[in-house]
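Removed from the display is one protein chain of the complex; every other protein chain stays in position.
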Amino acid sequence: FNEPELWEKSREGRCGISMPRSDVPRTDLDPALTGDAPELPQLSELDVVRHFVRLSQWNFSIDSGMYPLGSCTMKYNPKTNEVQAARKGFAAAHPLAGDQFSQGALKLMYELEQLLGEITGFPAVTLQPAAGAHGEFTGMLMIHAWHAKQGRQRSKILVPDTAHGTNPASATLCGYKSVNIKSGPKGVLEPATVAEAMDEDTAGIMITNPNTLGLFEDNIKEVCDIVHAKGGLVYGDGANMNAVMGIIKPGELGIDVLHLNLHKTFSTPHGGGGPGSGPVAVVKALIPFLPVPRVQKENDTYSFITNCPDSIGRMHTFYGHFGIMVRAFAYILSMGGDGLKRASQLAVLNANYIKESLKTTLDLPYDRPCMHECVFTDKSVQEHHISTMDMAKRLLDYGFHPPTVYFPLVVDAAFMVEPTETESKDDIDQFIEAVKAIVKEAASNPEKLKSAPHLPKVTRLDEVTAARKPCLKG
Amino acid sequence: FNEPELWEKSREGRCGISMPRSDVPRTDLDPALTGDAPELPQLSELDVVRHFVRLSQWNFSIDSGMYPLGSCTMKYNPKTNEVQAARKGFAAAHPLAGDQFSQGALKLMYELEQLLGEITGFPAVTLQPAAGAHGEFTGMLMIHAWHAKQGRQRSKILVPDTAHGTNPASATLCGYKSVNIKSGPKGVLEPATVAEAMDEDTAGIMITNPNTLGLFEDNIKEVCDIVHAKGGLVYGDGANMNAVMGIIKPGELGIDVLHLNLHKTFSTPHGGGGPGSGPVAVVKALIPFLPVPRVQKENDTYSFITNCPDSIGRMHTFYGHFGIMVRAFAYILSMGGDGLKRASQLAVLNANYIKESLKTTLDLPYDRPCMHECVFTDKSVQEHHISTMDMAKRLLDYGFHPPTVYFPLVVDAAFMVEPTETESKDDIDQFIEAVKAIVKEAASNPEKLKSAPHLPKVTRLDEVTAARKPCLKG
Amino acid sequence: MRYLPHTRQDIDQMLAVTGHADLNQLFETIPDSAKTKTGLNLPDALSEWDLNAEMEELASQNAACRSYTCLMGAGSYDHHIPAIVPYLVSRSEFMTAYTPYQPEVSQGTLQGIYEFQTMVTALLGMDIATASHYDGGTALAECALIALRKSKNANKIAVSNLIHPSHRHIMKTYLGPSGYEMVDIPADKNGLTDLAAFKSMDDIAGVAVQSPNFFGNIEDLGSFKACADEKNCLLITSFTEALAHGLLKSPGHFGADLVAGEGQSLGMTKSFGGPGLGILAGAQSMMRNLPGRFVGKTVDSKGRRGYVLTLATREQHIRREKASSNICSNNGLNAMTAAIYMAAAGKNGIREIARLNHDKAVYLKNMLVGAGLQSVYSGAFFNEFVLKAPAGFADKRREIAEKYNLFAGVPLEPFYPDMADHYLFCATETVSRQAMDLLAKEVQS
Partner (left out) sequence: MRYLPHTRQDIDQMLAVTGHADLNQLFETIPDSAKTKTGLNLPDALSEWDLNAEMEELASQNAACRSYTCLMGAGSYDHHIPAIVPYLVSRSEFMTAYTPYQPEVSQGTLQGIYEFQTMVTALLGMDIATASHYDGGTALAECALIALRKSKNANKIAVSNLIHPSHRHIMKTYLGPSGYEMVDIPADKNGLTDLAAFKSMDDIAGVAVQSPNFFGNIEDLGSFKACADEKNCLLITSFTEALAHGLLKSPGHFGADLVAGEGQSLGMTKSFGGPGLGILAGAQSMMRNLPGRFVGKTVDSKGRRGYVLTLATREQHIRREKASSNICSNNGLNAMTAAIYMAAAGKNGIREIARLNHDKAVYLKNMLVGAGLQSVYSGAFFNEFVLKAPAGFADKRREIAEKYNLFAGVPLEPFYPDMADHYLFCATETVSRQAMDLLAKEVQS
């Protein structure tokens, strides 16, 4: 059933909220300052409830099925985390109530910084960035400020071809020109390539490890040494941290700055596109450059400090996405160190199991043991004129969200699967069977794939017209 | 998509809950007393979440669409009521904590009794019955006890042909034989019919007013007088109270006992079949017979009293469905007297609007101004061999829950519509259009109706085999 | 008012169709003499915000509004409830659905209740279970009626005096007008139902025994079954603490014919005593005698698996005065709650929680006896037990409650007048050793 847009249901005079009783005199503003009331739709409370309940029913979500989105780590979002974030003492806290009246929030932030520092192997963390890309920007600003402090700014930054698009975009915001670094034939960086590109006008390198092919950058230490030798810094994109918790610590490998995604590795919900949270961890030398305010502990009392002359400044109006921090904190406490390590182990087991189970069905460009995700292509079905996109859309008919497609760019028509550790063998087996069935259909009934999906509320949408003649409001 | 039954997903060794840390020594029970662990399914937390989220998606509900179920009053269930019931002070309260530590709960119960007394026009109310039928049984037990106290028990009870099936069933539980009373040609009771049946071996009469044809029993006062004159009592079924709040008070009309359904008139959710709550209001003479414990107020302190020698006894292990009382209390406070009266007016307006709009489309056996619901039949489509059931099932394809069908029994193949006041004119217009379209289809494409529904997850189910060879567990 | 969608214009247009001048005229069929003259004298409508304030004020007058230690059971138990349980059960599609009479659009409720029935049979070792009842007491009263109706000639039911006193009271109330008789089986000195007393009874349609009984003691159901068989009467067992079945042999193991009990422990809040969950299970032979709803598995017209309400021919809306019970609305949403809880706990989880309850209760009993309270019964118990306190303990108990918000047991005297100074204690998995040690210290001081 279609649900009309809100204003199609609007009728003059309805209101869906309860108006507080006024206990003070009415005082009108100067009419020259006041405009007409904004033309918001007018609905009863039940209208609003039904509208959004119906909308929700058209969404796929983790709670309705498996989301094998490579590089997105769509793991289960525990419900208890929501209970914690909703506690009145957290949810109703005003950010300017003052340290004395905010000790619980400050302590939570301080402790979360410590926990993330331990997990990543860095001595300090800022929780302020509001998302992963925001964390990247924060990290790059610190690298930029560090070089400035050394007395000589640099102009370039190395970015491997497997990087997320946010990496070069973040570098650009800091005025750095991205220099593309090709991965080697094994799908990982080769020290020689990096050595060739690295010079004293290059600020550093941005590395995702495990990389977006799901492979561990096994030359990471050499690469870091090369960059450091030329006075550069190493930025680590921690988007794929879910593969290696308790196995490696980026801070021990020569990485100088690392961002994490609490909404990936640490189980906070993605919310249909956010809010996320992108804490940044740094080595000792970069601590003075962290954004303000920072949280400090003295004699079991916590406070904000802003007196940091080398700080890059401020990245958020207050302290970042505190509500997301609460959820991640609850998750880490629920898992403990052993639990986090086991999560990584099982995430990697799930991905390898899929890789092995599908490598004779789909083309696997890099047949090496993978980490938490594996990347296939559409080569094996191209003869039937079937593309990765067709397979992805057909998966919807089998009840699965498609994997990440056409990324990473270094692989043609990539089909990038990250199951995460919260999917059971049974559900993964069903996914494998679905992919196999689809590849069979590619030969036997290619039209069925090209016109897929058939079951969702709508079929493929006309995205070209949407972009050419944008209709952005009703 | 089908969701397997829980045990089909079970795997040995999984557990979906968190085990409390033990801080005391393990002490085994005598092995002779302990059995094997019950064979419950073994699932992860995500398995459980997905299973029940998917199940829920196959349900129709008020929050997804209109529920014009006659006699069921499926009005909007306000979300704030849920917030109130979930308050720790209510939800965590132990029933035996003692009056001193339960003043909030006691006060709420006391005040809710007062509010319901005012709405119905009775001096006393018990909140103990757990559902409407349970309230009927409670009321009939009181009538039974009253007659016993008068020194002479009676054996029969008058029940109009429009009554809910629970009425005769409740009477039977008290040992009364139901005597069926036919309604008159106008669809309401005629005093003469009652006078003829009423005698001194008859305990009284059970009246639903407005009755299940949606008509007001306009001879109610005469009927009560007749019954009282012969020493009988009048039981009022308040299931249809939503039509007349602020318009009539049953206690002023001669009714002696009345039950209410908090899950109908007072907006508490139906929950897929309960829990409900069925308070019973009584006239002064019946107060001594109310079940124990009762709530008493003295000097602004509330307490339970049990010292009531004439009481029928106890109907619930504790005090009834307190959580449902909280919701109803919140609803009444949110509406106020004017709001409740307006709710009744609009409920009646909605029903009359449907009646007038559809009376040329469907057969309307009693064309009189109705109250909150109206009853049609399938006479106008019988020529196409289409039944009320076919129309009901076809409505599902139009996104509406069917009305109540084949009840009341006094009308052949009844199609009984109660829109309630929380449905807007727009939604009602859509319902009317859907019924009209279906009646057209009855002529143009009767097969489409007979095989309906087509859109839900399953088509018509084989209820005959289900009953003949019952499979009640997996 | 935000719940009422009618605009002025809507009302005018609709009145034009119905042919009424105004809203009052809609009620023209009601004689003026019947209309109320007094109006509704109710408090003014509250906004959502004023309602929140008023309700929180009321809630705050219950001790439960803040963290507390609950060492009381007696039919209402303090257990941990996983966050997923209220989250899932409060989904609109479960909460605001009607009774699943239209199975095509109610498969969610129906499959869930079918799974509930199945898990209840696993928990109790019985053949079949209904879709729920109001509470343990009313379910038990229905069992008594079943036994009495099924019996060819006996018209008495033997009821253990150690069944929850409220449950016995409900049975008495339900049986009141029926002419059937309830005979008490007294307790023996071990706090168990006196089997010998039962043996001496005649003309019995059924015998009802609770295990663990109201004093927390575990009854010897096997002996009652043997004795009931001799008398050709039905064995009805009952329970108030569903989690006990995670550890104890099931009633089905002992051959119970009917089982009634309270399922509140399976994921429901105490909520001042209700709504809880009436559980009703039986042997296969009882199928057509059990009251209330059943969900059954079947197929649709295309052969796909589906679920329906079934065996409705027993029910009041079909049978009317010939129905065996008048139950209509049951506690369906709470059955769904229990289904979610049982699915989450699973076989091993429920076992482990049950063991933990027992461990805590043993610890508490040892501590309190060490602190000077007197053990009354020496037999096996699950998570409740009776202790005798010195005179004057009532005051101390109240002081402890006021000072620590710790509720030390339920006094038994109101239920058993000859048991002054006896208290029924309960310890569940929620109680910390620290709290129990604190109580012991306070008791001793």
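Per-chain residue numbering starts at 1, and chain names A, B and C are given in the order in which the chains are listed.
Assume contacts are C-beta pairs under 8 Å (C-beta built on N, C-alpha and C of every residue); 3 or more make two chains touch, one makes a residue touch a chain.
None of the values given here were measured: they were computed from a predicted structure.
Contacts of the undisplayed chain with the visible chains, over the whole complex, involve A, B, C. Touching the missing chain, out of A:K284, A:R314 or A:H385, is residue A:R314.
Of the residues in chain C, those that touch the hidden partner chain are 2, 48-49, 56, 67, 80, 82-83, 91-92, 344, 430. Residue positions on chain B in contact with the hidden chain: 11-21, 43-47, 49, 53, 78-80, 82-83, in rising order.
FYI, only the chains that are shown with their structure count from here on.
Each chain gets a centre from the mean of its Cα atoms; for chain B and chain C, those two points are 20 Å apart.
Taking each chain's centre as the average of its CA atoms, chain A and chain B sit 48 Å apart.
The set of chain C residues that touch two or more partner chains comprises 3-5, 10, 48, 82, 84, 87, 92.
Residues of chain B in contact with two or more other chains: 18, 45, 49, 53, 57, 62-64, 76, 78, 334, 422-424.
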